[in-house]
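What follows is one structure encoded as structure tokens, with my remarks underneath.
Every protein chain but one is kept in place in this view of the complex.
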Amino acid sequence: MHSFFFNYVPGNSLIHHLDPRTKLLAVMVASIFIFNAETFLELVTIAGFFVIIAFISGVNYSIFLKSLRPMSLFFIFLFFIQLFLSEGKPIFTIGFINPTYEGLITGLQITTRFIFLILFASILTATTQPVMITSGIERLIRPLPLKYIGVSSFDIATMMSLSIRFIPLLFDNAKKIQYAQMSRGMDFKNNIFKSFSSVAVPLIMSTKRTAQDIAIAMESRCYQGIYRTSLFELEMKNADWIVLLGISIMVLLFMFLI
Amino acid sequence: MIDIKNLVYQYESNSKYPVLDRLNIQIKKGEFVSIVGENGCGKSTLVQHLNALLIPSKGTVQIEGLDTKKQSNIWSIRQKVGMVFQNPQSQFIGTTVQEDVAFGPENLALSNHEIQTRVNDALEQVGMLDFKEYNPMSLSGGQKQCVAIAGVLAMKPEYIVLDEITSMLDDKSQKTISDIIKHLQKNGITIIYVTHRIKDVVNSDRIIVMSKGRILYNDKPQTVLEEPSLPESGIEIPPIVELANRLKRDGIIDTYNNKNLPFSNKELLEDLCQSI
Partner (left out) sequence: MSINIKNVDYSYNKNTQLETRVLENINLTIDKNEFVGITGKIGSGKSTLIKLFNGLFVPDNGYVHVDRVDASDKKTRKKVGLLFQNPHEQLFSKTVYEEIAFAPSNFGIKGDDLTERVHESLHLVGLDSKITDMSPFKLSGGEMRRVALAGVLAMKPEYLILDEPTSGMDIKGKKELYSNLKRIHSTGACVIIVSHQIDDLLPVVNKIVLMDDGKMTFAGTPSEYLENISSPVPEITQLMRGLRSKGFNVRNDVLTVDDAYGQIKNLLTKK
């Protein structure tokens, strides 16, 4: 049920064991490459990298593909925007509508880029527990002078893990309300509009309540938004340094080659 | 020591009458105090004052001299007083059982090794170690209660407030919890225990019986449970105690040991074997 959003797939692969910071940096570097990739060859190389890394992670490819599903409308939208709004040689013209060859190319390019972006990010989420991702991010941003804007890296990390927890909770709450109403004679199949409205209002209230409850629970367990430690200590191992070295070499190579 | 003086509390949305009415309670360090009383008499409202989640409308609540009204005391108060809420559902913060139990110790900025030990110990104690990778929201009612208890145990507070934590537990887990309480007691931890099951409270040092925001009785279990008007105040007398009461009235079990009533099954059985 929840696997839809943050589909961590337990495993024992090399990728699973990397420090989340390594993986976060790797995803960042990967996205820079992806956004600079223009030629067909470059995109194929990136695809090759994806296939290899995904294979090492031991996670079934179908899980990565599934992570694209929630975004599919966005991809289609992106593609058509490019196709119809780019200047260039028209493929055909009917009234306003004139898709161009240039649009087709950029549309494909941009959509492919976004697809790869999601795919690489999904390697991160599939092989890293959400809490590890947030503590990785917390460690990476801790040196930033955030206190001048009134938050701490701990606040940000807690906010992130709470939102990670909140999305499935929202679905849980909706389901609970639906069950409670079904058990007491609400017929959800009969009148779509009525069933929507009868869940929507309680859902908003219950979400608000849940947020308050969690805030109280956090306070009573001493949360202050200041320095806190973590159950999972992040530790850079040899494998992490090797991967980071590999990434740096690649970056340097590209900078000098291109 | 907990010192409650003239505590009055009134919910904003419920303005007609105060839910707590001029309460005076002292709880010594290391004491095990049970609080009982009918639904809506103010037990949960009272105990939420102990770690400053609620602030008195009138009167004061002091934890080892720290007034809960003072904002600067709140952090130390919450560190001293751990609290398990009545509804386990709304107190989970982590996405997995172990993350949730770790949340408190993380805030205490303990070392990573220490957190891991505490999380594992606490989960082991309540018998939920096998579930540490599970999502706490998808546990059964009783399992949730156990995890909620572990979350507070892992913080090792000096005072523990338990608000009806065994209401959905089976005999075995209830036994586990009362063993945990005994263990805490031995280590000098103060326990404030809200419950409807009088069976759970016979081992406590003191029972506070509340009614409509006031204190009805505040005494040793022996004294309170022999109180003839107790059933009228909506308090259940455990069957074993009732039986013992009746046998004692008939002089059947009194002969052997006059010090107090046998409260547990085992004690009564021993007494009976002696006297029959």
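As written, the chains take the letters A and B, and residue 1 is the first residue of each chain.
The criterion applied here is as follows: contacts are C-beta pairs under 8 Å (C-beta built on N, C-alpha and C of every residue); 3 or more make two chains touch, one makes a residue touch a chain.
Since the structure is predicted, the reported quantities are computational estimates derived from the model, not experimental observations.
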item	value
Option from B:Asn87, B:Ser111 or B:Thr223 whose C-beta touches the chain left out	B:Asn87
Subunit B residues touching the omitted chain (full complex)	11, 13-14, 37-40, 43-45, 86-87, 89-90, 138-143, 146, 164, 167-173, 196, 199, 234-236, 238-240, 242-243, 246-247, 250, 252, 265, 268-269, 272-273, 276
Residue numbers in subunit A that touch the chain omitted from display	1, 3, 9-10, 176-177, 179-187, 189, 201-202, 205-206, 209
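Everything below uses one rule, namely that only the chains that are shown with their structure count from here on.
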item	value
Whole-Å gap between the CA centroids of subunit A and subunit B	43
Complex contact set, residues of subunit B against subunit A	51, 53, 75, 78-79, 82-83, 85, 90-96, 98-99, 102-112, 115-116, 119, 133, 135, 137, 151-152, 155
List of subunit A residues in touch with subunit B within their complex	2, 10, 129-131, 161-162, 164-165, 169, 172, 209-210, 213-214, 216-224, 227-233
